[in-house]
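With one protein chain removed, the remaining protein chains of the complex are shown where they sit.
Our next item is subunit A:
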Amino acid sequence: MDNIAGQKTSLSVVTNLSVILLVILWLIPTVGLLVSSFRSNDQITASGWWDSMFGVEESIRISPEPDGVTRDGDYYVLSGNLFAGGSGSVSGFGITAVAPDAAEPGQVYARYSVDVTEPDGTVDDTRVEFAYDADGAGTLPTEDDEGNPVVAGSEVLDRSLQVAENGDFTYISDSDIRRAPSVYVTTLQPPSFSLQNYQQIMTSDNMDRAFINTLTVTIPATIIPILIAAFAAYALAWMDFAGRGFLIAMVVGLLVVPLQLALVPLLQLHNRIGIGQSFLGIWLAHTGFGLPLAIYLLRNYMVGLPRDIIESAKVDGATDFQVFTKIVLPLSFPALASFAIFQFLWTWNDLLIAKVFLPSNSESWVMTVKIADDLLGSRGGDWGILAAAAFVSIAVPLFVFFAMQKYLVRGLLAGSVK
């Protein structure tokens, strides 16, 4: 209807493209989190999640088993393949963790013991390391790391390593190779996705406890206000009494009262009457805070129910209580479902009330508090763990959201378009 014939196609292409663009923009952050939660921390810091389908250049330590060591003059020689039983491609190697890609495949990396002359003239022994092509001869550096000149002819080979691109290596040492030597190679790691992060937060990071706590807070805090609100909403919708208008106005007003106001006085009240910071306290708080929206939504819905049904039931002698339980309540199911979803999402996602009304010890942390107060601090750099924790906390609301979107939308409309 919006378009005049002839303009339709070009405008519709633009529309489609812009919506696609917007949807992609909206999804990118969440997809990034989801992908990251399946990657190891090494992979996350090595390449972006958008590259996660491709491999990652990573330096790893390999310790080849010292089997089949042979003797060559004064030296012991170990050779084999670093990727024993697998395949891989070496793009760099070394013999220390500091310089894991000191040499390129096909080169030899050697360490010599040498004597150097220090600035004050004394002669001291130290080590120098250098790489050279396997088919040529290496040239010994003329200075050590500190710039002291090497005494010519003092060099003695300590160890050397040669690695080919396919992982074939030869390791030479001046002492017997009894334990597995440490070899560092930089290789293209295939993309790997695992549930490792999830396993770790659920088993050793106490996220399972926080998950259960969240559930424990959420369910009573969702169910109890519905019942209280339903009766009140019925009274405000279908019963006549003085002060009804005032009460409805009050509910509308209370909808926007900032919860920040309630924190201090109510915590003091809870402490005075012995509830203190506890699950009971947070259930009561969530019930109180959820009521205005519950009453408002339910009343708006109930007011729209057909007058005939209710009046004919009353003519037939039904009491208000019967009308409510037998007719209004079943008919109001969509509104009840809407509010239940709202309240569920709100209590599940809440951080403020949980921080104030629950005890601050780690056994009582809900997931939002756990993430905001614990993980972000103690595991700030551990992106994989953070991503997995966040995803655990948003998985249930997302499921509820997609499963019951219809009711959520209906509730939003009932609550706002008036």
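The rule we apply is simple: a residue touches a chain if its C-beta (ideal position, glycine included) is under 8 Å from a C-beta of that chain, and two chains touch if they have at least 3 such contacts; residues count from 1.
Just so we're on the same page, contacts and distances are computed from a predicted model.
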Record-based protein name (UniProt) of the chain missing from this complex, from "Alpha-glucoside ABC transporter permease", "NADH-quinone oxidoreductase subunit I", "Sarcosine oxidase subunit delta" or "SufD family Fe-S cluster assembly protein": "Alpha-glucoside ABC transporter permease"
Candidate in contact with the missing chain, chosen from A:S18, A:T70, A:T117 or A:S378: A:S18
Listed residues A:G136, A:G153 or A:P265, member touching the removed chain: A:P265
Chain not shown: contacting residue from A:T45, A:T126, A:S154 or A:T170: A:T45
Options A:A84, A:V123, A:L255 or A:I309, residue touching the unrepresented chain: A:L255
Missing-chain contacts mapped onto subunit A: 1-4, 7, 11, 15-16, 18-19, 22-23, 26-30, 32-33, 36, 44-50, 212-213, 215-217, 219-220, 223-224, 227-229, 231-232, 234-236, 239-241, 244-245, 247-266, 268-269, 279-280, 283-285, 287-289, 291-292, 295, 319-321, 324, 345, 348-352, 355-356, 364, 368, 371-372, 376, 383, 386-387, 389-390, 393-394, 397-398, 400-402, 405, 408-409, 412-413, 416-418
